[in-house]
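As you look at this complex, bear in mind that one protein chain is not there, while each of the others sits in place.
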Amino acid sequence: MIPSAFDYVAPSTVEEAVRALAEAGEDAKVLAGGQSLLPVLRMRLAAPSTVVDLGRIAELRGVHEDGDRLVIGAMTTHYDVQRDPLVRQHALLLALATDTVADPQVRHRGTFGGSLAHADPAGDLLAPALALDAEMVVAGPNGRRTVPAEDFFVDYFTTALAPDELLVQVRVPKFSGWGAHYEKFNRVAQAWSIVAVAAAVRVDGGSIAEARVGLTNMASTPVRARGVEEALIGRPATAETIRAAAQHAAEGTQPVTDANADADYRRHLVEVLTSRAVTAAAAG
Amino acid sequence: MTATIEPELGRPRRRKEDARLITGRTRWTDNIALPGLLHMAVLRSPLAHAKISRLDAEAARSMPGVIAVLTGTDLAEQQGSLPCAWPITPDMASPQHPALAVDEVRFAGEPVALVVARSAAEARDAVEAIDVDYEDLPVVLDMEAALADGSPLVHQDLGTNRCATWVFDSGEAGTGEDVDRVIAEARERGDVVLERRFRQQRLIPAFMEPRSVVVDPTGEQITMWSATQVPHILRLMLAMTLGVPEQKIRVIAPDVGGGFGGKLQVTPEEVLTFLAARRIGRPVKWTESRSESMVSAHHGRDQIQRLTLAARRDGTLLGLKVDLLADMGAYLGLVTPGIPILGAFMFNAIYKLPAYRFSCTNVFTNKTWTDAYRGAGRPEATYAIERMMDELAAELGKDPLEVREQNWIKHEEFPYTTVAGLTYDSGNYEAATEEAKRLFDYQALRREQAERRERGDAVQLGIGVSTYTEMCGLAPSRVLGSLSYGAGGWEHAAIRMLATGKVEVITGSSPHGQGHETAWSQIIADKLGVPFEDVEVIHGDTQSAHKGMDTYGSRSLSVGGVAAAMAADRVIEKASKIAAHLLECSEDDLEFTAGRFAVRGTDRGTAIQEVALAAFAAHDLPEGVEPSLDAEVTFDPENFSFPHGTHLCAAEVDTETGRVRIRSYVCVDDVGKVVNPLIVEGQVHGGLAQGIAQALYEEAVFDEMGTLTTATLADYLVPSAADLPTFTTARTETPATTNPLGVKGVGEAGTIASTPAVVNAVVDAVRHLGVNDVDMPCTPMRVWHAIHRGAGAAPTEMATGAEAGGGLGSIDGGDQ
């Protein structure tokens, strides 16, 4: 199908983009990689008056270090995130989750920031961003502000971004030396996650020194499994510890029922997948 | 030198078709651009059942580029009723089926209005501007509910949702005993009587090429290009439906991107494009989007099957009783009511069954209409009986292969007339099974299964068996007549011998991926002794291939290919007379081998190409012989053909998550003689993928309002390469005795056989945990629930939550 007609602007700086958004008003849509937006436009589920394409803004692409943080440009493609040596070294969990996003062609176009701003709770990059305490750098008419991941994801497809704001950078603390694993459960390879678990752990002398666990598609936003983390930290990295900790995975979640999974099944699944994800992360 | 050295039949020729397909030089219908071409878009009902109380198209009419907006009221006089060619019973309730709804819509996706505009985008924009008020009517979606007293009616004027009930009873037909008596006696004796209810979920054919139609009304004939499997049937039906003289219509099926039964149809959109183009006087194109295809192209399967199987304690089958409900959806398409009836002859499968009764009730619901989908009736039957054979084996504590062998027709018992009244001409179930067991390493897998059970592994192993047969080569016309089908089952072929000795083969079969151009070339090269490259196969255009019954039901080779071979025989007969004249000998002294007529016992002879030139020149022909070698044949098969085989599936079930992983899949098929083993293998692979997809992945799901919730390929899970295993395929070969090529057909075998093999494997893996069935598709959730609820199937209809992640729901989000 063919989208409804719209105006198109392709600013070359963030400032121009913010101005374009403000001028276009409420009916504007931001185009990042377009891998979610274009299908939506083609299905005519949305009919924006203006599309603001961030594709020509060079400063939004790429990964660099800033002290104890990795800075990932919002328009860095999944393909580039997957292969970035800094990401693989300091935020392996992100790289592993990115490996599972959609399919190769989509990863060539889709962007890290676009996925986060799209805020589909089944999207694979939200839970890792939350688990790793990523910070979102947001640009608006009044300059830039930083929003922690836990405040950024508000509801289904809804973030803390105001209509005239853009996600420009994601700042991720370095998790060097941590093991990581993203355990995704879906029905066919290119489908969205029914449930997935993002786990990063630091094992020190056979014990779990630190642990981060984030859950995909267990509520209207990504969920941090703090109960699991607490039950892991300071305990020996054994199958028993992990299995017991995983029993906390469904705490505080609000999974939905859909054709692929009812809520009970999701609650069960998240425990199994948490156990598997943490086990793999601890081994890595 | 014209003789072919290597025999063509059985040779793995690379396909002629590929050259254009791998380079993008294709002729899909949507590629066609004509001078002055306009574009049509269709407005569809968002509701499953409603009165159209008001339709305002004024705004749409004044949109830029809009040439015409037409509603059901505008076309009511001309559009007639879409054809159903298969009234299965004299009293079948048969509703009017307008191409464009006039005052009521009966499924979500039904066409309500159309726009013709300069561009496809403008047509779509104008569709959005049409304003329709609907008055909700009660929706009925479930077949059992639809048959209950007081159910809302899909068609008020019919007074019922029961379309028809069709019965075959071996006692009444004289082909077997009275099954009710047999079952009653079995119960009294304490024999095994198993009752099961299986659900054939609704499927969507999901051919990769969306449907497309172009109609050019500017010539003396109105020409329609359509992505169809059935150009000949389409022309005939357009003529009959619209009252247009048949000779004024030309239909062309150019390159067609798959069909699987889904393009065996005369569609509303074909009729609408035809009417719009004729009315406007300019060429019009309609190409559907995928989401349009999902809701409006016909669906397949959708049955509730109730089975009662009686057997002696030693495993000998006594009788089978089958009660089906088959969902027609809201209307009857070309062969909708007959699809489940095609299964009536296959529930008895390869087994010697003394008593059998089949009863099928067709039901209307407010859903997309159903019709043929790969296998059409036969996968449903095979699934049911092969699941029952595994259940019987489990009940008796026997190996499922042993129970089958005990009951199947032995190779020396062919020809064998079954309890359903068909005569199986040939087969060797023992040979195929033996080979399959060897390739699969059956005993080793059984051992591993036992070990895993013993250890209580989280991942359990199951082994699924399916020993199937099917009826191919649709169909002997007399049989179709006895089933009240509206046409015959013959096929036509013609051969044109060109002056230069090259050959054109015209076939009434209409391929869409099957490789007819290659296979027919092989058949004719072999027959006439001409080079493979010298044969051109012409098809899919009613102007050049004027007569045909098209492609479906694994009929192409065993009916159309046989017709072509027989036409070649006639060419040789005609050429022989001229050759004898040229060589000044008697026809009896000639022998024809490898393209050459030779005078026995001499070195004199002439090539068929030389005879073709002599016939063309016509300077010196025998008395009374026409100057042409061309010949045509219309072949009506005397019987179906019956491919068979043994499929074995090993599946791992993760009992913690319910996920199923196919670890190995072996199939040994007997499709008779093979023209091109590469093509045969490819057909098996593709069939397996679709059958496995039914077992594990695909399902068309409607919400309680009657909206299809699996209306995109993001929701309707067609498996990718990453979701399917590598298959081990092999063949045994028992030639068909009912046609001169000895071929049986292979288009549907993989699909028919594989679904029960996979589900049997899943159930086998967790049977010791108290599971004796899992509804299809065996999703992780269903398998997990089945394990954890102990016995029986998990619930199949899940209420759909208002908002789950993982879709296209980014309407409000600040999405980037």
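The letters A and B name the chains in turn, as written, and every chain counts its residues from 1.
The rule we apply is simple: a residue touches a chain if its C-beta (ideal position, glycine included) is under 8 Å from a C-beta of that chain, and two chains touch if they have at least 3 such contacts.
FYI, contacts and distances are computed from a predicted model.
Per the UniProt record, the absent chain's protein name among "Response regulator receiver", "Carbon-monoxide dehydrogenase small subunit", "Na(+)/H(+) antiporter subunit C" or "ABC transporter substrate-binding protein" is "Carbon-monoxide dehydrogenase small subunit". Contact with the chain not shown here comes from a single listed residue; of B:A148, B:M208, B:A450 or B:V625, that residue is B:M208.
The residue from A:D103, A:E150, A:D204 or A:E251 that touches the chain not shown here is A:D103.
Among the residues B:P231, B:P268, B:P400 or B:G515, only B:G515 touches the chain that is left out of the figure. Residues of chain A in contact with the chain left out of this view: 1-8, 10, 31, 34-35, 38-39, 41-43, 51, 53, 55, 79, 102-106, 108-109, 189-190. By the touch rule set out above, chain B reaches the unshown chain at residues 14-15, 17-26, 28, 30-31, 121, 206-210, 255-258, 260, 289-291, 512-515, 678-679, 681-683, 685-690, 712-714, 718, 720-722, 724, 726-727, 750, 808.
The working rule: only the chains that are shown with their structure count from here on.
Chain B makes touch with chain A in their complex at residues 120-121, 124-125, 128, 289, 291-292, 656-659, 697, 699, 701, 709-710, 712, 714-715, 717-720, 722-723, 779-781, 784-785, 798-816.
On the side of chain A, the complex with chain B involves touching residues 1-2, 4-5, 29-32, 36-37, 39-40, 42-46, 54, 74, 111, 113-114, 117-123, 156-159, 161-163, 165-167, 185, 187-194, 217, 220, 256-262, 265, 268-269, 272-273.
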